[in-house]
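Quick one: this structure, given as structure tokens, is what I'll be asking you about.
As you look at this complex, bear in mind that one protein chain is not there, while each of the others sits in place.
Now for chain A:
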Amino acid sequence: MSVVVLVEHTEGNIKKKSLEAIQYAAGIAQKTGTTVSAVVLGTLADNVMQDLGQYGAQKVLHVPDARLNQLHARAYTNALITAAQKEDSKIIIALHDINGRAVAPRLSAKLKAGLVAGALSYPDLTNGFAIKKQVFSGKAFAYVNITSDVKVITLMLNTFPLSKTEGSASIQKLDVNFSDKDFGIRVKETNKITGDIQLADAQLVVSGGRGMKGPENWGLIEGLAKELGAATACSRPVADAHWRPHHEHVGQTGGTVRPDLYIAVGISGAIQHLAGVSGSKTIVVINKDPEAPFFKAANYGVVGDALEILPRLTQAVEKFRQNHK
């Protein structure tokens, strides 16, 4: 018996958030007296997979079919079910990201297994199998109890800090009987964003609102983001006015972020926006209106004109980076 985890990789490396998922699975395995079997789909080098042992995986089940380098949710589901059957698993874990959210519900429906989507805690076994998750886009949390025998969990990223230990995972090839149906979605064109930091996975985010006055001032946001190594985001009015692309919109009807640091510049802090950023560990608000509601949700605040403050902050970060090389 083991806990099965779907592992994601990109450009030959395991994604950091997947290491978090393995570590989370290891925590559950320890609580339930089992081990962790990581499932790797697509092309990846053996030494990279062995290193998953450093985060708590005893075994890697590898399906080296190159078609799986792209998201094929039915094929992924098929592979995970094959792995779970082989390992006699009762717990399957994926990430609460685009891939995990395509696969986990299918697993849940197929196996008639309860799903907790976006786990923020380890299961409380004294209370059934209860896991904390965000509801109402972060305005509240719920403790969801999975009552079925088989359990499926998607883990919210950046929830538990990573710690590396000694260890090496053994690798086994996993044979999966794929059918044409598993590849019913045909990919015509892929545009990977390279270079930029992905907003959903970012540790640091600099976000601008209407207080930036116009798209011509966004160089200041990008300048600070570049100096920090941060992703850029925006509020809904900014996306609606087409100052910034829609995928940068953070809030209850846009994307949700969970960075270590969220710097909100010229954003008043409507409840819908706060809902999308409430998982941030530290929030800095820069706004010329001292009454802006965002200050109530902030750890640090600066009252003043964003267009004057941003260059100073960027310079201060630059100085800090030079002193801490």
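Here, contacts are C-beta pairs under 8 Å (C-beta built on N, C-alpha and C of every residue); 3 or more make two chains touch, one makes a residue touch a chain; residues count from 1.
Assume contacts and distances are computed from a predicted model.
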Hidden chain of the complex, named as in its UniProt record, picked from "NADH-quinone oxidoreductase subunit H", "Cytochrome c nitrite reductase subunit NrfD", "Dipeptide transport ATP-binding protein DppD" or "Electron transfer flavoprotein subunit beta": "Electron transfer flavoprotein subunit beta"
Touching the absent chain when the full complex is considered, from A:16, A:164, A:213 or A:319: A:319
Option from A:192, A:242 or A:325 whose C-beta touches the chain left out: A:192
From A:59, A:74, A:244 or A:258, residue that would touch the chain that is not displayed: A:74
Selected residue (touches chain absent from view) among A:134, A:159, A:207 or A:235: A:134
Where the missing chain touches chain A, by residue: 8, 10, 70-71, 73-74, 77, 97-99, 101-106, 108-110, 112-118, 127-128, 130, 132-148, 184-193, 198, 204, 228, 239, 246-247, 249, 252-254, 260-261, 271-272, 275, 278, 281-282, 284-285, 295-305, 308-309, 312-313, 315-317, 319-320, 324
